[in-house]
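One chain of protein is taken out of this complex; the other chains stay put.
Going in written order, the chains are labelled A and B, and every chain counts its residues from 1.
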Amino acid sequence: MIRLPVAAFGVSVSLMIGAQTPASTPDGFAVARPGYRFSFPRDHGSHPEYRTEWWYFTGHLWSLDGKRRFGYQLTFFRQALPKKAYSGSASWGSDQIFLAHGTLTDEGGKHFWVGERLNRGGLTANSATDHLAVFNESWKAEQDAGGVIHLHLSVPGAGLDLTMQAPPRPVIFGEDGVSRKGADITASSHYLTFPRLSSSGTLKLANEAPMPVSGTTWMDHEFSSNQLGEGQVGWDWAGIQLRDGRSLMAYRMRKSDGSQDPFSIMYDVDKSGRITRRTSEFKVLEQGAWTSPASHTRYPQPLTFEAWGERFKLVPILKDQELRTARSTGITYWEGACRVLDASGKEIGDAYLEQTGYAHSLKGRF
Amino acid sequence: MAILEGHGIVRRFGSRAVLQGLSLAVEAGERVALLGPSGCGKTTLLHLLGGLDRADEGEVRLDGEDLAAATPKRLAQLRREKVGTIFQFFHLIPTLTARENVELSLQLLRWKPEAIRGRVDELIRAVGIESRAEAWPSELSGGEMQRIAVARALAAKPLVLLADEPTGNLDRASGESVLALLKDLTDRENTALVMVTHSESAASLCHRTLRMLDGRIVEGSL
Partner (left out) sequence: MTGSLGRRLILRALWREKGRALLAMLSVALGVSVFLSIRLANRAAVASFEGFANGVGQGSDAVVRAEVGPLDEAALPRLDAIRDIAWVRPIIEGSFYRARSKEAFQILGTDLVGIGNSVDSAAPAQSGSAPDPSLQARFFESIQNSDAVMISGAFAKSDHLLPGAAIQGFVNERPVTLHVAGILLDAPGRPALQRNLLVMDLPAAQETLQRPGQLDRLELGVREGASPQQLDSGLRGMLPKNWVLEAPEQRASSGKTMTAAFRFNLTILSLIALAVGAYLLFQAFDASVNRRRETWATLHALGCEPARVLRFVMAEAALLGSLGSGLGIFLGWLLAQGSVRSISQTVAGLYGASSATHANLDPGEGLLAGAIGFLVCLLAAWIPARRAAHTPPVQLLARGGETKPTRWVLFTLTGLALTGAGATLAFLPTLPPGVAWHAYVASVLVLLGGSLASVGLMPLLGAPGTAARGWNARLALRPLRRPTGRHGFAAAALAVAVGMATGMGVMVQSFERTVQTWIGGNLRADLYLAPLGSVGAASQHRLPGALADELAADPAVLAADRFQMLPIHLRGQETLLGAGDFLVHAQYGHVAILGAEDAAPILLQMHRDGVAHVGAMASETFSRRFGVRVGDGMDIPTPDGLRHLSIRAIYADYGNERGSLIVDRPVFYQWFHDERCASVALYLKPGQDRALVAQRLGQRHAGLQVRSNADLREQVSFVFRQTFAITYALEIIGLAVALAGLVQALLGLAMARRGEIWTLRALGASEGEIAGVLLGEGLGVALAGTLGGLSIGLVLAQILVRVLNPQVFGWTLRFSLPWGFLALLLGLALFSATAALLPAARWAARLNADREAEEGA
């Protein structure tokens, strides 16, 4: 799913001093404010008072013998419609729209499956407000009483069922529970992440018997009412899972003049889920490009993130992992599984990379 | 006074002038033969004399009446009352018996049925086809048919009898007998006769012979 900008941490805090964050937006949606008290499992659920929300799962999976490698992405997106007197019926709501993107990457078979869904809140898609339980038609992400998250994703030609045990508390990005996006005080979100979930399940490909798979999943959950900052045309986001147990989240925002937005940020999270470092001073090196034959978009790949004296080169396991989501969001972007190589070229982990704004500016989309 | 007169008759068909300023006069009771090669306009002249066609130029008078001035209705009336016609191909109505064909002329004149019967009987006897009176034209020989045609033509005692090749389709014997009949009957009723013919023997029955060539009378007295 598209990842929205995460506000720079320390830089913007000073701006907040003395500024009053309003409780709601002009059209009546809640604003993400500091001091939000998180409680789980409730906050894994839906927050309909906020305009936008998504649950984002990406992961790397291997067959039991390790010979076949796959990547997957499953994102549930909730968008509230402008508040009106009439909001449909309970079964067919006209106040919330649910979108979903799902992909599967087969490295060996060189195949990339994409699916998308668009439904209204009600019988065909919905999310619980008291725990994680979101579904869009047959796709679902649900956390049971024991804390195990169950995922179901199906695209034409492939179906995936996964389970993963989630720790009691997620990583909460930002300052005081709020993640700032830009200069505007109301451009903020509440942002939760499980950067490393050990996953296992079954992958069913067409003309094959169901295949047991296992691997690691990265889960994001964000809700807010105001998004993009000024002058931003797109971003590159990476969720990196290193073999040494660390997880890194890098978010580079690009401005219209091509430069890196100062709100870009990179985090280092340790094995236990604690944020150890963060910085805006990181570089992104472009060492080549891939052009999509379908959309003729040029994506700079592979990308190398350089921070704290370390280098992380992300090499896609399959070049064509582009999503052209005509039916749901109408946005074309690249999101795919990558190998992570260090400066010497040694494989040190796995990552999911998201690149937006290359096909077209994201201005006006959010 | 001539019973039938024509002065300077011109008749054209398209660009072709069939009659080119022809004049003639026929007296009451007079028999006139018209001789000439094919296509010289004899039949056309006959039609004009009988009011079946109109001249483009010139004058045709029947019993003193100018035919050019007559309406179609009047012409028809004249044909009923004063003109009799005999054709080369007989032209009997196929769906009428011999007797009925003769009756036709008188029915057109709206004679009473008893009067018609009397006159028709008389005519049938006169032309000598009593035994064939109830036959259909398809059952009759050429000579018999022409006799009936003669009877039909003379039924109303016309002033003029126009005959177009009356013996043209008959063998010699029948032809001669029909000609004899014509002479006899026209003499009796003092009917004028204008006869178009190829046959010299037919012409010999007439008082006068006119020869035509290229739409004009070239020989014979006017």
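Methods note: a contact is a pair of C-beta atoms (placed from the backbone, for glycine too) under 8 Å apart; a residue touches a chain by one contact, two chains touch by 3 or more.
Note that the structure is predicted; figures quoted are calculated from it, not measured.
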item	value
Hidden-chain contact residue, picked from the options A:63, A:87, A:163 or A:304	A:87
Residue, one of A:24, A:214 or A:325, that touches the chain absent here	A:325
Residue numbers in subunit A that touch the chain omitted from display	81-82, 84, 86-89, 91-94, 97, 117-120, 123-124, 137-138, 154, 156-157, 159, 206, 295, 324-328, 330-332, 359-360, 363-365
Subunit B residues that touch the omitted chain in the full complex	38-39, 42-43, 50, 52, 72-73, 76-81, 83, 85, 87-89, 91-96, 100, 103-105, 107-108, 113, 152, 164-165, 168, 196, 198
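Just so we're on the same page, only the chains that are shown with their structure count from here on.
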item	value
For subunit A paired with subunit B, centre-to-centre distance based on mean C-alpha positions, whole Å	119
